[in-house]
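Heads up, this is only part of the complex; the chains shown haven't been moved.
Chain lettering (A and B) follows the sequence in which the chains are written, and residue indices restart at 1 in each chain.
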Amino acid sequence: MTRDLVSGGQKIHAPDDLNRLLKEIHQQAMQIHSGKVADYIPALAAVEPEQCALTLTTLDGEVFNVGNTDTLFSIQSISKIFGLMMAMDRLGDDLWQRVKMEPSGQAFNSIVQLEWEKGIPRNPMINAGAILISDVLVSHYSTSKNAVMSLVRNLCGNDRIYADEDVHASEKEHGHRNAASAHLMKSFNNIEADVDEVLDHYFWQCAISMTCENLARSFTFLANAGVCPFSQREIISKRDAQRINALLSTSGMYDQSGEFAFTVGVPAKSGVGGGIVAIVPDFGVISAWSPKLNEFGNSARGMFMVRELANRLGLSVY
Amino acid sequence: MTRDLVSGGQKIHAPDDLNRLLKEIHQQAMQIHSGKVADYIPALAAVEPEQCALTLTTLDGEVFNVGNTDTLFSIQSISKIFGLMMAMDRLGDDLWQRVKMEPSGQAFNSIVQLEWEKGIPRNPMINAGAILISDVLVSHYSTSKNAVMSLVRNLCGNDRIYADEDVHASEKEHGHRNAASAHLMKSFNNIEADVDEVLDHYFWQCAISMTCENLARSFTFLANAGVCPFSQREIISKRDAQRINALLSTSGMYDQSGEFAFTVGVPAKSGVGGGIVAIVPDFGVISAWSPKLNEFGNSARGMFMVRELANRLGLSVY
């Protein structure tokens, strides 16, 4: 840990202290009963709602787990980060001609803004932006799904990661709003590939299943200037790690991104499966999972745990 | 300086190095000739357009100046930070019932969003939000202008700071779009005081004149956990300093806020007078001024200088 940690006025010296803190916060989170499991597709609605997991990784390669941290869940929008990395790799700065990097100020699936802005999505973290990114992957990788899966497996060091075919099929069947966005972008000539193929990739990617610990491990490189502390490999450049973190800071938490920056103060991304991953540059990654969502589509318990841990450890980057 | 600085692979040891770097960047900025002086009011349009200033303050209390750093200019929207601090002081967390803290995803003066969101502005950095803040000041301080002026003079340690009455009068005469926002909020019962009085405070506040050095000095407390390194006084709590920095990160640079986070990576605020102030937590403040604005209303040379200095010194918080 390169940062000095202070909790309640006391320096935190040892893994034991952190373990105790995580347990305490997890216990408090279990008292929260508000929120509602995403029910727009049966495969998500069927998840046991009271599950709750919290993981902390540090740049030293330490991993702290509390709760259901080895249960697989649908990472949903968190997968947008993987897609973005791969599209940045292929298109470089040209990518930003086709998608902006500005916060959206709208519900995450609004297509009003997409029409105003002539088919250029506001950022890669809203659905339209991630669909645009899927078009880049489909058009620029020979087998886009294999390429994504290979990245994901490498990042979390787990070869058994897969996309849930039930969720994938279900998303496709109920994804008419996303199909609307895709066709609208196509009408503005901002989608190259076949719309159905692009949507298939997008829905597939959302259906990737990971555990809370998988998530934290996978993204620790973003807190470490692009280098994975577990494998010591440079995943992306420091500059790109900072740029992705910047995007997550302004646009990662749906229409609660501003509040998250205000009350927590670190880059983060959530998904409607109930997962949240928060990047703490020069320190580590916090991931949390619990299926019941607040009004903004973010995990109710997850928000509590990430905020509490960040506040108690003084992790705000601001 | 609590951070280690590295520029071009070499550690920066001494004030001389910083001086040299600032001069080099200022010189490069002078080659930029794009942009257009704000001309919506005569008082702004009359400014000599080629002026250019760059200041850096550090937490040690050092101040580095290049160019026209002692010329007064209209700080315009940068004044929104002063208003926000004072409103937070009076209303505490109740403030956030009346203004949100989410990025707007719209041009800074759009009233479409204001109508959609029933008179609750998206954040205190867009005009509608700052007008709402002005209402809080007018309603909760006996003499709101004196209170603001007193804060500003204290912060920059200069008793001769004033608001330019020409600019103030001119803003008022041409401020019909802001008047529209104010009346719209009043129609949603989100303005307490008389609309004309609120607008008068708002336009007055935008007309405050400061120098580039004044600006940097005034805001150094935001980089120092709320404590002014020049006077050693605690201006606000560390928590509030982080929260204000978070707001600036997501919403401080108009509809270029996301790009600024992406390419620079520090909290910042700009004004149509051509000023920019960028907060580097645990390091210091960069302020820049040059009147010609890019398409987003941010100083063209100012953007270059802040970005260049932050990149060269590796200052991104992400």
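Here, a residue touches a chain if its C-beta (ideal position, glycine included) is under 8 Å from a C-beta of that chain, and two chains touch if they have at least 3 such contacts.
From a predicted model like this one, the values you see are computed outputs, not experimental measurements.
A.B. asks: Beyond the 2 copies placed here, what is the full number of copies in the complex?
C.D. replies: The complex in this structure file totals 4 copies.
Following the convention adopted for this analysis, only the chains that are shown with their structure count from here on.
A.B. asks: What whole-Å value do you get for the distance between subunit A and subunit B if each is reduced to the mean of its CA atoms?
C.D. replies: Computed from C-alpha means, the inter-chain centre distance equals 31 Å.
A.B. asks: Name, in rising order, each residue of subunit A that touches subunit B in their complex.
C.D. replies: Against subunit B, subunit A makes touches at 100-106, 113, 122-123, 241-243, 245-247, 249-251, 255-259, 261-263, 265, 267, 281, 316-318.
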